[in-house]
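The complex appears here minus one protein chain, its other protein chains still in place.
Letters are used for the chains, namely A and B, taken in the order the chains are written, and counting of residues starts over at 1 for each.
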Amino acid sequence: MATSEADVGGRAAGEHKQGLYSGGLWSWLTTVDHKRIGVLYFVTGLVFMLVAGLEAQAIRLQLARPEQRLLDPEFYNQLFTMHGTTMVFFAGMPLIIAFFNFIVPLQIGARDVAFPRLNAFSYWLLLFSGLFLYSSFFFGGAPDGGWFAYTPLTNRQYSPGMGMDFYVLALLLSGIGSIAGGVNFLVTIVNMRAPGMKFMRLPLFTWMALLVSILILLSFPPFTIGLVFMFFDRSFGTHFYDAAAGADPVLWQHLFWVFGHPEVYILVLPAFGVVSDVIPTFSRKPLFGYPVVVFSGILIAFLGFGVWVHHMFAVGLGPIVNAVFGGATMLVAIPTGIKIFNWIATMWGGQLRFKPAMLFAIGLLGIFTIGGLSGVMHASPPADLQQTDTYFVVAHFHYVLIGGTVFGLFAGFYYWFPKATGKMLNEGLGKAHFWLTLIAMNLTFFPIHFSGLLGQPRRTFTYAEGLGLDTFNLISTIGAFLFTLAFVPLIWNLWYAWRRGRPAGPNPWDAPTIEWTTSSPPPHYNFAVIPRVDRRDPLWHPHIKPGLGWAGEAEPGGVFPRVQPDDAPEPIVMPNPSYWPLVMALGLSLATIGGLGSLPLVFTGVALALLGLFGWAFEPAEGGH
Amino acid sequence: MGLFFAAVAVAACGGTYPQSALDPSSDFAGRLDGLFMQIFWWAVGVFVLVEGVLLYTVFRWREDPARGRPPEVHGHVLMEIGWTVIPALILVAIAIPTIRTIFLVDRPTADPDALVVEVTGRQWWWEFTYPELGITTANEMHIPLGRTVDLRLRSADVIHSFWVPRLGGKRDVVPGRENQLWFRPDSVGVFWGQCAEYCGTAHALMGLRVLVDAPADFEAWVTTNRSNAARPADSEARAGQGVFMANACVSCHEIRGTGARGQLGPDLTHVGSRLTIGAGLLDNNLENLIRWIDSTQVVKPGTLMPEVDLTESQIQQLAAYLLGLR
Partner (left out) sequence: MGPTSTGIGNRKLGMWTFIGSECMLFGTLIATFLIYRGRNVVGPYPRELLNIPFITVTTFVLLMSSLMMVLALAAVQRDDMRGAKIWLFMTGFLGLIFLGGQVFEFNHFVHEGLPLSRNLFSSTFFVLTGTHGAHVAGGALWMGTMFTHAAQGKLDSNHSETVEIAGLYWHFVDVVWIVLFTLIYLLE
């Protein structure tokens, strides 16, 4: 393996001397650079999102008219299962981790994450588990138990094929990567902050990354165990969910939703973090109520562990249980609302620039609010007895997930693309993307609030003619088609910027946080000189700028250096690339495939994983941290 | 969006939405609807306020060089308190009727005169048993106006959910557990329902009907359904009975008063009197019965009723026989 050298000019050796995106396949397979891993996560997440979007298109096509048989129910049930599973685990989370990877070390003044090889390991697990899950289509059919996979439907008796085995194994494998990522980012944020970067000076995006890491660490284990129980019931005849043996099938629901509810905060808090960074930049005003926004995030994360039964109000757990969890669910609306008000107050009195990033951020405020209000409607257990398991819920969570997560990630994309690539995106295409998405999203999901209340249950491949749901579904399908079209300006913009984007300087938006002190894209080692900060929004202090300058202020401080020098004054030793994370991920993946029923493959995989583990452990200690 | 609201308001009151949760026809459904509407109007108020302020902000504070750099405002404690306390109060205003309603509807009924109906969810149909009346039927539940109905909900296989929106909220049926749901219907009528918990291939086709009858009509229905099956009325139906008894039908279906004692599928003793077949899937008439028997897996893919190996005329006879079982 490559040995570490620092050359005289002070530039680190080992990875991409030429540039972030250069280098052949081997350099990408062995990278441990958080920026490259972030790019890998982004591309992977985007591809899976497009695939899941096509699945949704097919679903909406089938539902365009009542009693249609374009798709048979067996295939339809696989489609909605894969749509949900893909969007949550293989699109949403990877895209979020992509942003965490690229941005968090830059925002805290670090040169990489705490455990770079573990970082790469997490990515390869994600890729392999996603490919493994999708291979199910070619091996007897994809999982068809819904993304939530309730037992006993998903036990061996009622789901005899291999589809659900793919589900269990793929999620166990990717879960390992997620938990590793949680450890990595928590240690990075707690332990690798630049001098002066106290917690209450962290950019909000990094704050949310910290909270999300904690959520991942605490919520994934119950899900892992739930999946293990399902695997054992399906493969070894145990009785964890077997009512006839004295067990409770509802145990699965508890384990799933104890994870599942924090998972939705895992998906939305990063978006809130993006918006909390974007809105101040494009309002030229600091975030209103920074400590309150931080603490409301902490409250949401904490309370989010106490509401999971609100997904189970119709199970019949009794009035006291329902009342307690209904109350807790209403409680969590308060810190969420507080954030929205603080964001509006940030814009109030500001100088609002409607770049695409800002448009998506404002869009989040508008759309997420609607989703939040329908969420409050669900919070009342008796009212929820009419809403749960209907298209009303589908409307709710698409408003919060698209309005929240997707809009937030798009805002982050437009915001940080220049930093990541050194190119500016085309603003016109960005605005077209925004408006098309906004209109399409509402067209797709607003009508189904009504079809849900008028009697359309979820997860149904068709609906009867006499129910009166035809128009709502047709409009929704048209919206879905438009939604697919809305991706065209995005893809076009990516291609355009890559080829002909204007070069971006270090801080094209005049933003206040320290990732904007580096070049675009940053050098391999991020900072030639580790910055020192002494306040929040350091780049806005001191701020003497012609035209819109804060009159006469010349107070010292902020961040040093304000712009990173081109060359490092001292040699910087960075972690070497390594193929051991890939080897270990490959080994675990083989063992996972063996879980479908081949013991030799399991042993081979474990052996390879152990080889990878020992290779990793005995590799010469990396440079830097 | 306003148009949508108007459309729904109109729609909710009309009769063209037989499965509408916004058109209650029982005390239970009425309570839920009342609670929902309270929350709804609070939500509308908050929506108008928040979106209004957002839109105003976006327009009012558009970039304008003449205005100069914005003031460096970091927060305002009183505002933070304000917009914490006010939403909290609104939530209290929602929580109080919520909790009251929970303890009204989520407890066993206190009515000693309630009619008990045992509901068993199965892939992909509903079995209804009236223990006090000695009746077993499938997919169509008759209940009398003027009495409380006390549903005991069970599952024979996976989790389903019993949902008749105009008569009330849903309740899951879970293997190993008995759930309860009760209500008092407001008026006679035919009420549509559907399984509301994903339960496999034909989940979307697991409907049901609840018929609220005037008391006299209910008594008549009870008398008929208690009795054994009607004799076939003509030669066609008689031949059909012969086909039924000589084939696999008897291993799954029961027709009381004959040799057919199967327990796996719906009881067919009075199937001819039902409005629908296939669990709310098709209107009950000769043509559809023939279609159902002839191409079961096409009409309801995945259903546990196998395709049968009968000639066209045999199927016609069967259909005639079944239609005569009123």
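Just so we're on the same page, contacts are C-beta pairs under 8 Å (C-beta built on N, C-alpha and C of every residue); 3 or more make two chains touch, one makes a residue touch a chain.
Keep in mind it's a predicted model, so treat the numbers as computed, not measured.
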Neighbouring shown chains of the undisplayed chain, as defined at the top: A
Which of A:Phe42, A:Tyr76 or A:Phe229 contacts the chain that the document leaves out: A:Phe229
Among A:Phe99, A:Phe115 or A:Phe527, the residue in touch with the chain that has been omitted: A:Phe115
Sole contact to the chain not displayed, among A:Leu61, A:Leu251, A:Val563 or A:Leu596: A:Leu251
Hidden partner chain, touching residue among A:Phe240, A:Phe272 or A:Phe325: A:Phe240
Residues of subunit A in contact with the chain not shown: 114-115, 179, 182-184, 186-187, 190-193, 197, 217-222, 224-226, 228-229, 232, 236-240, 244-248, 251, 255, 614, 617, 624-625
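Please note the rule applied: only the chains that are shown with their structure count from here on.
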Centre-of-Cα separation between subunit B and subunit A, whole angstrom: 36
Subunit A - residues contacting subunit B, complex: 72-74, 77, 145-146, 150, 152-153, 158, 243-244, 247-250, 283-286, 288-292, 314-316, 318-319, 322-323, 326-327, 330-331, 333-334, 337-338, 340-342, 344-345, 347-354, 362, 365-366, 369-370, 373-374, 376-377, 379-390, 446-447, 450, 453-464, 466-468, 547-551
Footprint of subunit A on subunit B - complex, ascending: 1, 4, 7-8, 11-12, 16-22, 29, 31-33, 35-36, 39-40, 42-43, 46-47, 50-51, 53-54, 57-58, 61-65, 67-76, 79-80, 83-84, 87-88, 91, 94-95, 98-99, 101-103, 105-107, 123, 153, 157-159, 161, 163, 165, 168-172, 174-177, 179-180, 192, 194-205, 207, 280, 301-302
